[in-house]
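Left out: one protein chain. Kept in place: all the others.
A, B and C label the chains in the order they appear, each numbered from 1.
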Amino acid sequence: MRGPASAKPQPPAPLAGCARLLAHCPDRSGIVAAVSGFLHQRGVNIIHSDQHSTDPEGGRFFMRQEFYLPGLEGSIEELARDFGREVADRYQMNWSVVLAGRKKRVAVLVSRLDHALMDLLWRVGRGELHAEVPIVISNHPDLRPAVEAFGVRFEHVHVPEVHDAPRGRGLTVPEEKMLALLEAPEDLPGCPVDLVVLARYMRILSPAFVKRFPQRIINIHHSFLPAFEGADPYRRAVERGVKLIGATAHYVTGKLDKGPIIEQDVIRVSHRHRLDELKILGRDIERQVLSRAVRWHLEDRVLVDGNKTIVFA
Amino acid sequence: MRGPASAKPQPPAPLAGCARLLAHCPDRSGIVAAVSGFLHQRGVNIIHSDQHSTDPEGGRFFMRQEFYLPGLEGSIEELARDFGREVADRYQMNWSVVLAGRKKRVAVLVSRLDHALMDLLWRVGRGELHAEVPIVISNHPDLRPAVEAFGVRFEHVHVPEVHDAPRGRGLTVPEEKMLALLEAPEDLPGCPVDLVVLARYMRILSPAFVKRFPQRIINIHHSFLPAFEGADPYRRAVERGVKLIGATAHYVTGKLDKGPIIEQDVIRVSHRHRLDELKILGRDIERQVLSRAVRWHLEDRVLVDGNKTIVFA
Amino acid sequence: MRGPASAKPQPPAPLAGCARLLAHCPDRSGIVAAVSGFLHQRGVNIIHSDQHSTDPEGGRFFMRQEFYLPGLEGSIEELARDFGREVADRYQMNWSVVLAGRKKRVAVLVSRLDHALMDLLWRVGRGELHAEVPIVISNHPDLRPAVEAFGVRFEHVHVPEVHDAPRGRGLTVPEEKMLALLEAPEDLPGCPVDLVVLARYMRILSPAFVKRFPQRIINIHHSFLPAFEGADPYRRAVERGVKLIGATAHYVTGKLDKGPIIEQDVIRVSHRHRLDELKILGRDIERQVLSRAVRWHLEDRVLVDGNKTIVFA
Partner (left out) sequence: MRGPASAKPQPPAPLAGCARLLAHCPDRSGIVAAVSGFLHQRGVNIIHSDQHSTDPEGGRFFMRQEFYLPGLEGSIEELARDFGREVADRYQMNWSVVLAGRKKRVAVLVSRLDHALMDLLWRVGRGELHAEVPIVISNHPDLRPAVEAFGVRFEHVHVPEVHDAPRGRGLTVPEEKMLALLEAPEDLPGCPVDLVVLARYMRILSPAFVKRFPQRIINIHHSFLPAFEGADPYRRAVERGVKLIGATAHYVTGKLDKGPIIEQDVIRVSHRHRLDELKILGRDIERQVLSRAVRWHLEDRVLVDGNKTIVFA
């Protein structure tokens, strides 16, 4: 994928031979020793290690280790299988091992506002985000030329406006269409996307749709959550007279704007800013917050603990 | 008033001969010309001038002018009377003229947590805040020695804990006691306070009490309003998993935590911070936000427009 | 000018009938009265007014007034002429009157890094910056397709690398070529540019070139000046072990990285960030700082006082 202006793509960090182990389990003594002992025996060098315990007594233990072994790509499946048998089972771990070099496949859902989408495409084009974007889906046709200029496939799926979340138990008709596009994008049939980003997508997804991508849908909400959940946050921010406006990137769950927060930031405003100026200022915060959240997700830095995130940034 | 450690009070800014004109009125052409023409005729030199119009068409006009005239203190009443007659009436102005050199009298209401109170007393002692503190009132006796060490009068008024705002139409019994202290402090009987600061005062004031001090009670709320209105904001911030915590200084109105916001700020937190650590981090933000809001109020920089503030900072 | 993805250009603020008066002069009593009296007599409505005095006694007075009159475009020259005669001369003012609706013409000089340039083109395309970009000049051919995709003319002018500033008294040969392009861009021969932006342009301009655009060249320097003036600031930031990195937008003068600062900002970094990661983080700060500085310049908010700026933001 090449954007029209990505003349100097950033050389990727040396990711060959690198992998990441993510795990969480009930906290008890000896986990770090067991994991690092296992990896050391296999000749693996641990580059980064982060851990977090929610409570020293009876809490939950979260871990991310980044490790390196020349030629690791060939032996990763065997290593993962052994890790499961020798370590993970013993500690009742919820775990995964991911090759750092594999680009994650990111689909973007968008409506009419293009700033968050464009920022993502740019960062991918420049190599700031280690990802591929196989498809952009929009409920409006407007952004087709902008997206296709990056060499990215664009699909328009009409979604009628409703003011509440879809009621039924199943997928809506437009969602079925979207799902087909996400699970088998044209360029690589059968290869589903790893992450769905809602880059100012102004429709509410059904719980059934969300369930297909657990902790794999990131939304950017244009307020400092939990302030101004729901519609029109900038207008409500003006009405309340706040002195800072913000943006929040979070995983999408069945409850609107209530999913685990990955990243937030704010910018100062004053009585001088009219609503339209606030929106322009907000765009800069939105795209920065979203790009940080997406980067952390792509680098496997985000673990979910109930309705909160642990970000090993 | 002298704090125990205020060894080197900041010399006050040269405020003699300075005054401030605050005004708001329906916006129309010629206001600035009329005001500055009037002041110029009197030989007054305008040092700072700020204005704001809520809407170019049919909005409201807000103005703050800081001006200087040697010996102004002697003629300020005459100047104000003439201004009213010659300018203000013509433009239906809501206005006031204030001598910059007069120290405002600030009473503080506090419960048990001392950080916001102590910070105010320090800044007053050092001359960072141009004010006097004639009295501190608390619903707990604990902070008496800390306050009296600054040479400031401390009064304990017991206020029973209730979980809702006072229901009745009138003042509560403790509020009557507090009001007597605020309207005629012992050191200067008959001279009421100019401003009441709620420095983590954990009781809800009745509408009747609030009405006595319109736009003259400043509260520091330990969250980024409108997120986490009401009780226990830090605990709820931890539960929601926010990535920034904040504080908000606002004028108190009859609606809890809904008054006009004067200042807000935030600080970054992470999954690593336990509740008690969040509270320590929050203290630094609370006292900075509160001290900025109080300073702006003391310097007559805050005008109220409905439920919003205009801060000419 | 249309960028490839600017599908939804922001409607411009209602600027018809608006103008800005900028003035500075020795401070004395009555200036505001004289200016606002003059404007009021002409039936003009003052929308915004900012002023600053460097010193109450014998300082310099700076003023920006934004005013409105239906059909002002037709009478602006007469109004300016009268203002000069009736007000400006009396107060020895250095002044100008500018129509808010006229788009300033901004040329961009760039080398190979595209992030600052692209950000500017995007913001112009979206209407966030009220400007036209008639030309982009680069000492490398690389960015031609990226620029032309926005419908903007691109010219490559080879500039040999030298490590010091040009020595001679006159323009260098490449500068003569650039000057010809800037003073008579193809699309509007004879109409020179209003502003030159150095968007990571890695060559040093001669004093003779700079003199042609006094206070009309804005550079983005990738450090928090005056720290790390000159080459390779990110590398030196890593070596010094700073905990924040920054960017500075300033007017270019004959002294490298020493011109009046318009805007600065910083972002937090840690020991974990390698040099290449710092550069990616820095890009976000660079483009925000540059875009704010350019916007303020376009809106005539920046006045220069010696080697400092007064920004009426």
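Assume a contact is a pair of C-beta atoms (placed from the backbone, for glycine too) under 8 Å apart; a residue touches a chain by one contact, two chains touch by 3 or more.
All values derive from a computational prediction rather than experimental measurement.
Every shown chain that the unseen chain touches in the whole complex is listed here: A, B, C. Checked against the hidden chain, the listed residues A:Asn45, A:Ser75 or A:Ser270 yield one contact partner: A:Asn45.
Contact between chain B and the absent chain runs through residues 4-8, 10, 13, 112-115, 118, 122, 126, 128, 142-143, 145-147, 149, 276, 280, 284, 288. Residues of chain A that touch the chain left out of view are 28-30, 32-34, 36-37, 39-40, 43-51, 53, 56, 68. On the side of chain C, the interface with the absent chain consists of residues 52, 224-228, 240-244, 246, 260-266, 270-272, 305, 307-311, using the contact rule stated above.
Please note the rule applied: only the chains that are shown with their structure count from here on.
Note: centroid distance chain B to chain C, computed from Cα atoms, is 38 Å. In chain C, no residue touches at least two other chains.
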